[in-house]
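A single protein chain has been omitted from the complex, and every remaining protein chain is retained in its original position.
Letters are used for the chains, namely A, B and C, taken in the order the chains are written, and counting of residues starts over at 1 for each.
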Amino acid sequence: MVKVGVLGATGMVGQRFISLLAGHPDFEIAALAASGKSAGKRYEDATTWYLNDAMPEEVKDIEVIETDPAKMDKDVEIVFSSLPTEFAAKVEKAYAKDFVVASNASAMRMKKDIPLVIPEVNPQFLDMIDAQQKHNNWDGFIVTNPNCSTIAMTLTLKPIFDNFNINRLYVSTMQAISGAGYNGVPSMGILDNIIPYIGGEEEKMESETLYLLGSLDGDEVKPADFPVSASCHRVAVVDGHTEAVFLELDEDVDIEKVKKVMSEFKGLPQELGLYSAPEHPVIVREEDDRPQPRMDRNASGGMAATVGRLRKDAAMENSLKYVLVGHNTIRGAAGASILNAELINKQIL
Amino acid sequence: MVKVGVLGATGMVGQRFISLLAGHPDFEIAALAASGKSAGKRYEDATTWYLNDAMPEEVKDIEVIETDPAKMDKDVEIVFSSLPTEFAAKVEKAYAKDFVVASNASAMRMKKDIPLVIPEVNPQFLDMIDAQQKHNNWDGFIVTNPNCSTIAMTLTLKPIFDNFNINRLYVSTMQAISGAGYNGVPSMGILDNIIPYIGGEEEKMESETLYLLGSLDGDEVKPADFPVSASCHRVAVVDGHTEAVFLELDEDVDIEKVKKVMSEFKGLPQELGLYSAPEHPVIVREEDDRPQPRMDRNASGGMAATVGRLRKDAAMENSLKYVLVGHNTIRGAAGASILNAELINKQIL
Amino acid sequence: MVKVGVLGATGMVGQRFISLLAGHPDFEIAALAASGKSAGKRYEDATTWYLNDAMPEEVKDIEVIETDPAKMDKDVEIVFSSLPTEFAAKVEKAYAKDFVVASNASAMRMKKDIPLVIPEVNPQFLDMIDAQQKHNNWDGFIVTNPNCSTIAMTLTLKPIFDNFNINRLYVSTMQAISGAGYNGVPSMGILDNIIPYIGGEEEKMESETLYLLGSLDGDEVKPADFPVSASCHRVAVVDGHTEAVFLELDEDVDIEKVKKVMSEFKGLPQELGLYSAPEHPVIVREEDDRPQPRMDRNASGGMAATVGRLRKDAAMENSLKYVLVGHNTIRGAAGASILNAELINKQIL
Partner (left out) sequence: MVKVGVLGATGMVGQRFISLLAGHPDFEIAALAASGKSAGKRYEDATTWYLNDAMPEEVKDIEVIETDPAKMDKDVEIVFSSLPTEFAAKVEKAYAKDFVVASNASAMRMKKDIPLVIPEVNPQFLDMIDAQQKHNNWDGFIVTNPNCSTIAMTLTLKPIFDNFNINRLYVSTMQAISGAGYNGVPSMGILDNIIPYIGGEEEKMESETLYLLGSLDGDEVKPADFPVSASCHRVAVVDGHTEAVFLELDEDVDIEKVKKVMSEFKGLPQELGLYSAPEHPVIVREEDDRPQPRMDRNASGGMAATVGRLRKDAAMENSLKYVLVGHNTIRGAAGASILNAELINKQIL
């Protein structure tokens, strides 16, 4: 068993980390770090638990420590980070001197030598780690996962990207409130309402998607080269982001062939049989009215993206459009970091 | 005062008709028609009133009549129709023998000689009426208004279309539950959920928009000639459709110029000072997080479309994107038919 | 393994039955009955699946049969019924000639010789079965479970009733939409709204509660003899009924003692170790703001009632009040029938 720690352990994504790590066959929760006001308390006493599943027994008595690498037990090998961006920017590097940092924070994404990875999409980007360790003179390293909306969409794009040429992509999201944290969205803002703006989200979708579908050329990432345009909106859904995707390809495609490549798509986590890997990263549904977030967000334990309404436009040449749902705090956050860690554990540690 | 009747008077759009017609300076409600089981009852007794504003006193004692042109008082000049599609297809023509039919039903939209009109966008299409009357040998005629999602979007497109060349359009909608009628969307389908499908809606948006922006060549409509692709979704909002619009123009535009042409846009209803005409059909907001349906649906009594987040993509050439909100049962339904009738009353009757 | 059938298998409670029976150690789903239009189809083809958990693989290929005892495989021993009331009144007796009928329908509740049972509360009422079989000359029999709101409340009342004397009870419910079936509550009725009426619900709570806490005197049930007053309301919650309970006892109680008797309460299912029995039927929480339906409905797999805010009034003598949450379609419906069947299987079959 690999001992792991969680940074930001009392927050919403921190709780997802704990929920997913409890009972994990390879990882054992050995340390929980949070802000100074929680440090020193039992985890159960320090935390207002937000998830529908009960707090795992095994973490209740763990004493919360400060978010300081010096306080982290040296037996820990991997630390999962769900720290706020600015704070992550400060401390993740300090942890990387000694630990593997699997981070869900956006601070270090797409930075030089720091891989941004979806294991089914660009596992080869982990090759950057050597350079990262060498340049920084670290024993550990940092690996990051993308933004929640980007992960679900890129999973569904990968089989299309591999089989067809994408000329352009438009995406309109309908995102769940849990993505903003427990106190992020006031109920007065979302009941009988939509908030048509999520700070920084469109920029992340437009850049991270192309990075992930890009290629690694020595130390440099060469992003995929089609334009992406996103419009991001918050709606009254608890968990599960829904995204309407419009593609222009460079040929007229057969919808059945698209469904086939999506349904059959598998990546390295499936080959390696990683614990958190869904059997099918992309599930294709045929019903007119699916995917729906409440019905489909938990598919494969929340680790698969569900696609539906695959269709073409009569009037728009070489078009392909569909709707997808992905669980934003499982596949889109904690589960993404954990799958990265499982891959690293199998191939690098 | 012109005497008017309402067909489908007990339904949701029928109630909106009544609510908007109560106190109207030019129209007087003289007849309310509904299904056989309501006929013969006082309107108040026949109706479960759904609107937040109370039922107007003036209609409570009106005896509901059957949906049969023979039962309609001959003094009535205009009948407003919110009949279900299939039923409208059968009876609207019968009413047109003697009455002006201002219809919100989709049955007769874009049929030969039957104008589909937004008064600010294509009022000249009313010129079809002569041919309609002649070909059918009717004393009355039928005029229709577009689908709810189409009206709000086309209002916002008209000033862009008049000032720039649109190459293509993608639109993703987040539509209110009231659009499906009181019993249309089960709460189990929409609480903590999204339904990513509305039957026929995408096809209507893709065809009606181009018709409305088209030109009239003799008796024939020549639709605008850019491709439109829509993806339509139902969300947990009571009233007010929200739409994310992505445009490709044939030049790089100045956003401030776009805001200016949208803000300053006025049409014939504004020139003529029609009673229900909003001062500005399109309201442009500057805040990052607007428009929002609960906040903006009632702008100008629900008759204006509100636009926000006007911006361009860094990577997508000649792009323009924005979000709009329009009230689906006012400007998108009953109010649209009434504005059509006001224009007809001013120019034709 | 006891072979079981489900009547009303395609509806919401029917789906809960299937979900809870899949993987059950003692019961094997052998027959699924539904209305004529579903009969003859594969279950997967006949059903729009509403639950968040996926349809169990083992039922997908079962051919749905008509709701007719003659069509039911004779190897089946227990049939679970979630039939609509009027239909249940007609057919459950016919099934009882040959099968054990564990019914969630209200049709036969509190009828002569037909036990209405919560296994933790009044398991001795199963003694009525002999008389039922004899009087009707049936080989099978019918056992029923209470209304969803009643079950959760009565579980929490039982330890109080056993330890103190209740003088009167007022209860105000806030009930989930799933209790009305998938199409039961229109979204227009519940979004940003409350419906302060649920037909028949108050009467059921007021009568069933006293029956369940009553005693069996020969063939006759002698109900508990304090007055109960209920006010029932529908709110925008998917699953989980919340109830505010106000009690007048005949003495001033120590709140800590009440918590203790509630927390320590166990019944026959716990003694017998029945598969679906929660370890603690009543869970007492100390936080100010619990129980909450989204957080607490799934406690112990949805089979426990969660209680919080146990307190007394300063001004109201001998008072006790609290709030409870119970899962309405698990402990309040399908799970209740299954626990009844587990008890019958252990003690009678």
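Convention: contacts are C-beta pairs under 8 Å (C-beta built on N, C-alpha and C of every residue); 3 or more make two chains touch, one makes a residue touch a chain.
Just so it is clear, the model here is predicted, and its values are computed rather than measured.
Of A:V59, A:A236 or A:V284, it is A:A236 that touches the chain left out of the display.
Annotation: of B:V6, B:A176, B:V221 or B:V238, B:V238 touches the absent chain (contact as defined above). For the chain missing from the display, the contacting residue among C:A39, C:M55, C:A131 or C:A244 is C:A244, taking the whole complex into account. For chain A, the residues touching the chain absent from view are 12, 50, 177-178, 182-192, 236-238. The missing chain lies against chain C, touching residues 168, 170, 172, 174, 189, 191-197, 199, 206, 227-229, 231, 233, 235-238, 242, 244, 246, 288-295, 308-309, 313-317, 319, 321, 323. The set of chain B residues touching the chain not shown comprises 50, 52-54, 191-192, 238, 294-295, 298-299.
Assume only the chains that are shown with their structure count from here on.
Comparing each chain's Cα centroid with the centroid of every protein Cα atom identifies chain A as the most central.
For chain C, the chain with the farthest CA centroid is B. Distance between chain centres (mean CA atoms), chain B to chain C: 48 Å. Centre-to-centre separation of chain A and chain B, using mean CA positions: 41 Å. Counting partner chains per residue, chain A shows two or more touched chains at residues 191-192, 238, 294-295.
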